[in-house]
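All protein chains but one are shown in place.
Labels run A, B and C following the written order; every chain starts at residue 1.
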Amino acid sequence: MNYIATIGDREIKVTVEEVGVARYLVTGEGKEHLVDAHQVQDSIWSILYGTDSFEVDVQGRDEEYEVLIDGDCYKFSLMNEQRKALIRAGRKGAAGKALVTSPMPGKVVKLLVAEGEEVQTDQGVIVVEAMKMENELKSAVTGKVKEIFVKEGEVVESGAKLLLVE
Amino acid sequence: MNYIATIGDREIKVTVEEVGVARYLVTGEGKEHLVDAHQVQDSIWSILYGTDSFEVDVQGRDEEYEVLIDGDCYKFSLMNEQRKALIRAGRKGAAGKALVTSPMPGKVVKLLVAEGEEVQTDQGVIVVEAMKMENELKSAVTGKVKEIFVKEGEVVESGAKLLLVE
Amino acid sequence: MFRKILIANRGEIAVRVERACQEMGIRTVAVYSEVDRHALHVRCADEAYLIGPPPAGESYLVIDKIIDAARKSGAEAIHPGYGFLAENPTFAERCEKEGIKLIGPSAHAMRTMGSKTLARKTVRAAGVPVVPGTVEPIATEEEVFRVAGEIGFPVMLKATAGGGGKGLRLVRGEEDLRSSLRMAKSEAKSAFSDDSIYIEKYIENPRHVEIQILGDRHGNYVHLGERECSIQRRHQKVIEESPSVVITPQVRAAMGKVAIDAGRAANYEGVGTVEFLVDKEINFYFLEMNTRLQVEHPVTEMVTGVDIVKEQIRIAAGEKLSLRQEDVKQTGHAIECRVYAEDPDRNFMPCPGLITSLRTPGGPGVRDDSGVFEGFEIPIYYDPIISKLVVWGKDRQEAVVRMKRALGEYIVTGVKTTIPFHIRVMNNQHFLEGNFDTNFIDKVFFQEERERELPHFHVAVITAAIQLFLDERKQAIARRPVGAGEPASLWKYSSRPGMPKFR
Partner (left out) sequence: MFRKILIANRGEIAVRVERACQEMGIRTVAVYSEVDRHALHVRCADEAYLIGPPPAGESYLVIDKIIDAARKSGAEAIHPGYGFLAENPTFAERCEKEGIKLIGPSAHAMRTMGSKTLARKTVRAAGVPVVPGTVEPIATEEEVFRVAGEIGFPVMLKATAGGGGKGLRLVRGEEDLRSSLRMAKSEAKSAFSDDSIYIEKYIENPRHVEIQILGDRHGNYVHLGERECSIQRRHQKVIEESPSVVITPQVRAAMGKVAIDAGRAANYEGVGTVEFLVDKEINFYFLEMNTRLQVEHPVTEMVTGVDIVKEQIRIAAGEKLSLRQEDVKQTGHAIECRVYAEDPDRNFMPCPGLITSLRTPGGPGVRDDSGVFEGFEIPIYYDPIISKLVVWGKDRQEAVVRMKRALGEYIVTGVKTTIPFHIRVMNNQHFLEGNFDTNFIDKVFFQEERERELPHFHVAVITAAIQLFLDERKQAIARRPVGAGEPASLWKYSSRPGMPKFR
């Protein structure tokens, strides 16, 4: 099976083939590796990469992966080739659009912008409080505030849409 | 619901009534207790017996219970009233009969008795080896070896019937 | 000695106090809110009382409910832990009125030291060096501008009732003063329901070093040496160690003496911590005194062998200190890493949730003071601390590698934790050299992290690919509409620390 990993602007193609019980032949960037992979504890994998032993914590939601190894966090998107092709199509015309979502459950303390207002990349747009800490969320793009989905004082879930910049 | 706990030759009647979320009114030997019971971790219960807090490890197979509290092991049989009545009936005529079973997975090293042989209570009847330790199992009753279910060298599971003394 | 003690707290510190009590043969009484029925401090206590709904304001902070539980249980003393009611003089007075011994200093001492301004006045009178600034809370914006002008920028705005880095704002120039004041006041209001603020000269790149003191009611005081607490983010300690690489025996003795003087000045009884700012020339200035058991007390326990919580309980019971200054010896080196349910790769956003699996580190020289277990759900209502991982080594070098080793063994899944952050700090050259100040994390560390290349990118991708391969084979997963992947993929992606670079 072929997969495409995207990290920043770089893409890596990975091929996975099962060659035994929990053993895989993995090809990445031309190199072949025999990998012995066991999911030993929840999201923790014990990996023998050749004979090198790693403990790998794989957390993925949808196509976004966050992988922890020795305290380093590797973030990338990963999907199979066909899926990747679809996404490319879907992305058309969506450039410069950014939905600001709440990264944790909390309470909206303050809206720092109004609908229609121009914002710059990394400009603070909203303040969300969780566990008595106020966190200012920033816009990822430059554009105009298209829509605001929440009110001040509103309690929001993790991942809740807060506002849309276009 | 009414239950009978049997410990040695003593019986205790216990009544359990649910009076709220994870809260029970329990009556035992005339006394009433409000119990807040939460199964917090596998077989571990967090019990508030009134306001006294206990961690209780309940292991039961069939009607035989082994309960650990503060390092003490409480062993008793427990079943509801109707079930208890059935057992009483079933037990008739079975007195003095004892099935010796293997308490762990292992290998039968030596049979110390033959079928038809007379044995005394606590007399060694068979040697089972597990993890390089030889364990001599004893008869719980005095009687005659009715049947032997295993051969020397045979590998047995935990709980396997070894021999019957009657 | 007390026969029964109520612990008016939750989480790791409640468990820590229960452990001390159990070892002293004292019966423990836990209190818990509705979300804490399963919590470790309830499971490990001898008795437990429900004190209300999840918000601390309706449970752990309600004096009447704590007192009521103490009365019902017949507890002779209350240990407040840290946070919640630990430094609340009203609570101290109430306990006194009820004839229940509060394990801590008098209401008077709390008031004196609790108000930063009064504290500065008091200790200055006792000859303790302090940082230039106001000693009174500031009433008006105008005054803030005037005073800032006098002592000169940069200045610190501080909540009079502050602590834990809340209601703190650094202001580098006049232009930011107004907005910072607003934020500081609002944070102070929500955290301490008191928005009064004072202002102080800001010492550039200071170290934060504190002295642990013990004092009994018979007038005996000892100090247990220093803790180096300069590793902070957003002015909140995350890594502490003892001894500090910059403190010489002479400076240690001087700071110890001054700390004890500060304690005496407030007739301090119990265990307390005097915090100092230390500048490049190792001049030290009184910052504040914490009139409670400190989160980071274990590092001192590891190097001195003194069980601070047991001492605290003995002192409260009226006993004399069990040790004199000359008995106190620092042996080896100890480091503590605070493990929080926060995402270090998303600006330490809190991540409450269910702990789906856990592997705690072990082996020589490792101590884990935890408040959780596998299957516990970290509530959103309280500070998201999971545990304090502490190690001892014969010297700093061994302590650091041991901490790194222990952090590597520590597995917590289901919630994001600061464990990866701590591993990266243990690998940082400046940290290894002991070359840092209170700005290290925010100013130096994250910059360097951004530049760092990550070594095992292939293993990461390959493992994820294998998991996806197996997932896909298991079932065709219902997918979200095309394009909906964006929010996550755009969320502050560009500024994530630890991003690998490719050349």
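Definition applied: a residue touches a chain if its C-beta (ideal position, glycine included) is under 8 Å from a C-beta of that chain, and two chains touch if they have at least 3 such contacts.
Nothing here was measured: the structure is a model prediction, and the numbers come from that model.
Trainee: For the chain not shown, which residue from C:T117, C:N220, C:Q325 or C:S357 touches it across the whole complex?
Mentor: C:S357
Trainee: Hey, which of A:Q41, A:Q123 or A:S158 is the one touching the hidden chain?
Mentor: The one listed residue touching the chain not shown is A:Q41.
Trainee: In terms of residues, what is the contact footprint of the unshown chain on subunit B?
Mentor: 1, 3, 5, 7-8, 10, 12, 14, 16, 18, 24, 26, 28, 33, 35, 37, 39, 41-45, 47, 49, 54-58, 60-80, 83, 86-87, 89-91, 94, 97-101, 103-106, 121-122, 129-135, 138, 140-141, 159, 161
Trainee: Spell out, residue by residue, where the missing chain touches subunit C.
Mentor: So the residues of subunit C touching the missing chain come out as 15-16, 19, 22-25, 44, 298, 301, 305, 307, 331-332, 357-360, 362-370, 373-375, 387, 394, 398, 401-402, 405, 408-409.
Trainee: Given the full complex, what residues of subunit A touch the hidden partner chain?
Mentor: The list for subunit A reads 36, 38, 40-41, 46, 48, 51-53, 55.
As a working rule, only the chains that are shown with their structure count from here on.
Trainee: Among the chains here, which has the CA centroid at the largest distance from subunit C's centroid?
Mentor: So the chain farthest away from subunit C turns out to be B.
Trainee: Which integer distance in Å separates the CA centroid of subunit A from that of subunit B?
Mentor: Distance between chain centres: 52 Å.
Trainee: Hunt down the residues of subunit A that sit against at least two other chains at once, touch-wise.
Mentor: none
Trainee: For subunit C, what residues touch not just one other chain but two or more?
Mentor: none
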